[in-house]
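As you look at this complex, bear in mind that one protein chain is not there, while each of the others sits in place.
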Amino acid sequence: MIQVTVWNEYRHEKTHATIRQIYPEGMHAPIAQHLRNEGLTVRVATLDEPEHGLSEAVLANTDVLTWWGHMAHDEVRDEIVARVQRRVLEGMGLIVLHSGHYSKIFRRLMGTACTLRWRAVGEKERVWVVEPSHPIAAGLGEYFEIPHSEMYGERFDIPAPEALVFVSWFQGGEVFRGGCCFQRGHGKIFYFSPGHETHPIYHQPEILRVIANAVRWAAPTAGVPQGGNQERPTPLETL
Amino acid sequence: MIQVTVWNEYRHEKTHATIRQIYPEGMHAPIAQHLRNEGLTVRVATLDEPEHGLSEAVLANTDVLTWWGHMAHDEVRDEIVARVQRRVLEGMGLIVLHSGHYSKIFRRLMGTACTLRWRAVGEKERVWVVEPSHPIAAGLGEYFEIPHSEMYGERFDIPAPEALVFVSWFQGGEVFRGGCCFQRGHGKIFYFSPGHETHPIYHQPEILRVIANAVRWAAPTAGVPQGGNQERPTPLETL
Amino acid sequence: MIQVTVWNEYRHEKTHATIRQIYPEGMHAPIAQHLRNEGLTVRVATLDEPEHGLSEAVLANTDVLTWWGHMAHDEVRDEIVARVQRRVLEGMGLIVLHSGHYSKIFRRLMGTACTLRWRAVGEKERVWVVEPSHPIAAGLGEYFEIPHSEMYGERFDIPAPEALVFVSWFQGGEVFRGGCCFQRGHGKIFYFSPGHETHPIYHQPEILRVIANAVRWAAPTAGVPQGGNQERPTPLETL
Partner (left out) sequence: MIQVTVWNEYRHEKTHATIRQIYPEGMHAPIAQHLRNEGLTVRVATLDEPEHGLSEAVLANTDVLTWWGHMAHDEVRDEIVARVQRRVLEGMGLIVLHSGHYSKIFRRLMGTACTLRWRAVGEKERVWVVEPSHPIAAGLGEYFEIPHSEMYGERFDIPAPEALVFVSWFQGGEVFRGGCCFQRGHGKIFYFSPGHETHPIYHQPEILRVIANAVRWAAPTAGVPQGGNQERPTPLETL
């Protein structure tokens, strides 16, 4: 049984009435509900909880962590970021959503600036499936549309992804590598760009399907070595 | 001094008056002229010449071959395709242009169907630079536009490219991985999608710049082993 | 339920008494038996059957095909090779074993010569796990050993693999990328180098475990599009 922790900064929903209308219980709520409907074990954690809700005990019992943050990236404490990174390297999956591209944890795992260009006019986005047989694309057609979306555009300053699953088209003239897979240590990472807080994107079935697919893909394989990252000497056996 | 052979099917220009107006001396002419202006040594070869202009002697003296074909892919003889493939594996660079995606040589080197979707209504194409520090993107801005282009869209059935330099946006709603790098054997391969015969695309400065950049990138490194591909036994030295 | 077809050239076992002693029912027998023990549905096919045992009907009901060939690569008919390639592009997994590196089907899917160096003195091979969290490495330790093996050494003329799972060390001084993953079209391909016919390698538990892991990894994801490779025009929708 895959154990998921859905992490949300959970600030916009409290401070902006229009966003609260879309996500009255927070953006994490529809994501968590969908994953529960899919039979996964789901816990929610948010920035303003002690340790941001990400204690050692919580992370030790998390197979896959999803991450949404935006206005308060800087408030995430460095020791919690280091803790999450260590767990990813040990095998925990990480799904980074939308503005999470600029979170400390994603930038630390990528090693790059993770910058991009953006425009928030509610234009149409078409998400094209570039690798239709990738498990994260299961059940999708050749593309799906988001009627009103924030534009995220290239150049997206990330290392070349190990698999590029989705490329987005925007009405205003941009493209974006919006579905990217990475492996770091024993952990799988998926970045998925749609999800602006002012649009009901996390209520859209295709988006929820992608997140559920990604969680299953990122869950650690049975037999992942734990604690296998120590620098160490090797005894001489066969010389 | 890099020696380039610019290969063109050279049929559309003979049979379609409108295309002949755009390329009175063939699509190869402006490409060859630009490469000469850049100081490269350029030869032209076309389908209807003996051996399609690609004799053993010509290929032995070619560092980089550019390839444009469309309506007569099937007329390219298999032994010439095998000859070109062997030279690529030995280190000759290959630049595959536009409808060359469906040529025998490209499909043989990729191992896939190399299919795509298309639409020829002359819509606008924006070519986004996804890897701005790649040598093939040298001198370009963040994107450039082709006012009237044939749409090539995903899913493009190729192996994941080793470097993805350009992604195109189309007015009609599609995206395309239009600038893709591959290595096969000792040879570098670049696929570049713009170039429909009914538009003056090979007269556009950015397009010619990309082709020249790609030729320099694909030229074999000094010291490429020749004939290094034989299957062979290894004597026992150190056991 | 994954349906596997275990294909074997099945010549050495008939013509060489020493090999027949190791594999009295053919090299395919222990592989097929192990996969059955693992709960998979297994069929066997061999070169000398009609259509090499790979009729359209057989391939249409095969999720993953394993391939061992050596002395009779040239006897595999081109139309059967094309049929297998088409099925891989549609989503069938392919596990290429040992001397299958030089088979028509592998070379066609790779686009390269697939040459390597070799030495058959029965030296020790150590298979190192380079990506310990890859599903193909599940259940293995940091390395395992083959007491007597044929050496396969670099340079192995393949496209850079999309994932490199194993690298082999040989007592005589060579290294080899012996566990390589590729995607072509919708199909997953795994090349696994151990398996010389004069050693009981396909009786070794680690080898059988890797093959079973690879079969599960290469099985098509639910929802793989069928027949999605046609070149086709796209109607104008949104321009």
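We just call them A, B and C in the order they show up, numbering each chain from 1.
Keep in mind that, in the parts below, a residue touches a chain if its C-beta (ideal position, glycine included) is under 8 Å from a C-beta of that chain, and two chains touch if they have at least 3 such contacts.
Note that this is a predicted model, so its numbers are computed, not measured.
Across A:R155, A:K188 or A:R216, the single residue that touches the chain missing here is A:R155. In the complete complex, the residue from C:R77, C:R126 or C:H148 that touches the missing chain is C:R126. In the complete complex, the residue from B:H73, B:H186 or B:H199 that touches the missing chain is B:H186. If you put the hidden chain back, the residue from C:L47, C:I105, C:I136 or C:V167 that touches it is C:V167. Residues of chain C that touch the chain left out of the display are 126, 128-132, 142, 153-156, 160, 163-164, 167-170, 173-175, 177.
Taking the complete complex into account, residues 85, 89, 102, 108-113, 115-119, 121, 123, 151, 153, 155, 157, 159-160, 162, 171-174, 182-185, 228-239 of chain A touch the chain not shown. Think of the hidden chain as still there; on chain B it touches residues 91, 131-135, 137-139, 162-163, 183, 185-187, 220-225, 228.
Assume only the chains that are shown with their structure count from here on.
At the interface between chain B and chain C, over half of the residue numbers appear on both sides, which makes the contact a same-residue one.
This structure's chain pair with the greatest number of C-beta contacts is B-C. Chains compared, chain A against chain B: the Cα-based superposition rotates one onto the other by 180 degrees, nearest 5. Looking at chain C, residues 162, 183, 185, 228 sit in touch with two or more other chains.
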